[in-house]
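Here it is: the structure, laid out below.
Only one protein chain is missing from this complex, and each of the others stays in its spot.
Up next is subunit A:
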Amino acid sequence: MEEVMVVGGGPAGLCAAIESARYGVKVILIDENDMPGGQLFKQIHRFFGSAQHRAGIRGYDIGNSLLSESEKLGVRVLLNTVVWGIFQDNFLGIKTEKETKILQAKKIVVGTGALENPLAFPGWTLPGVMGAGAAQTMMNIQRVLPGKRILMIGSGNVGLIVSYQLLQAGAKVVALVEALPKISGYLVHAAKISRAGVQILTSHTIVKADGKGEVKKAVIAKIDENFKMIKGTEKEIKVDLVCIAVGLRPLDELCWMAGCQFTYIPSLGGFIPLHSRDMETTVSGIYVAGDVSGIEEASTAIEEGKLAGIAIAESLGYISKKEAEEKKELSWESLRELRLGSFGEGRQKTKDLILKQYNSLHKM
């Protein structure tokens, strides 16, 4: 039996692995890609935060430093490997490039991240309609520019940042439409693309994408307070790529399979596995961290991963309860700081709610 297996090599999984390996736990980290790092290697922009959250540092630089730390600490990494199931008594089904096998671990951390939400409109199945995250992977990882003239849908931070990166890659972002009457991501990100010439159209939506065999144009239009299209405001724009950035949802199938209990919190992306202050789910020995436990940010994923890692080292007897408590408090403090302000408060409240629901279950 293995000691710890971490599913997903994003910031959450990497930090869970690093933190438990730091105290001597033997850790295997599994990721389906040919390199760990999750979303981090797509993030070519600088991160917000304080010095302790590595503010002003670019995502891929954070990724590189986490990778070298995990190597130093002897974390074993299985790449191009998919975890396809979690079963009773912590059995994991994994598929490597060559074989399929079943492994068992004392503790499992699920750090599988998130999935992009789709948006259905006439023409949405045409080649040339894709998630903003997919476009970001194509350009920043595979180094292929997915389009030259782009319509971005959604003004959250993902829509704003990917628009900026498309501009940096040499594409033209013809417009960004947002159904709400105001920009929902950070205004500093919006200002950046605005001064680079991107029209940000609030109270607007896509009506359809059109083209023979691939996107050649799109129709956008104004909408009223009830999100109904205002007739006569349709406008045709020539684009070859429509990017959808309308939110993410936790990639939580493995937690469902494992029998974890969930709660439903739309603002965190939908169904969220209940978890303790140690990030342990309602199934003993299975932990969650990062976007799978509610859509947030890399900086919060890092702290949640650390919490899980420390808690695991503690429960396997590698560090004392006292030391673990001290270490965990540092991460909690950091999380509280990252969840301040009008963009964070809501997340703090819903995260508290998850803990409360978990605790009430365990009192029964």
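Of note:
Here, a contact is a pair of C-beta atoms (placed from the backbone, for glycine too) under 8 Å apart; a residue touches a chain by one contact, two chains touch by 3 or more; residues count from 1.
The definition used in the following text is that contacts and distances are computed from a predicted model.
Considering only "4Fe-4S ferredoxin-type domain-containing protein", "Transketolase, C-terminal subunit", "ATP-binding cassette domain-containing protein" or "Acetyl-coenzyme A carboxylase carboxyl transferase subunit beta", the record for the omitted chain gives "4Fe-4S ferredoxin-type domain-containing protein", by its UniProt protein name. Considering A:200, A:215 or A:246, the position touching the chain not shown turns out to be A:200 (whole complex). Across the entire complex, the residue among A:26, A:95 or A:192 in touch with the chain not shown is A:192. Remark: the omitted chain is touched by one listed residue; of A:72, A:101, A:235 or A:356 this is A:235. Interface note for the absent chain: among A:55, A:144 or A:257, the touching residue is A:55.
In the full complex, subunit A contacts the hidden chain through residues 45-51, 53, 55-58, 61, 167-168, 170, 183, 186-192, 194-201, 235, 337-344.
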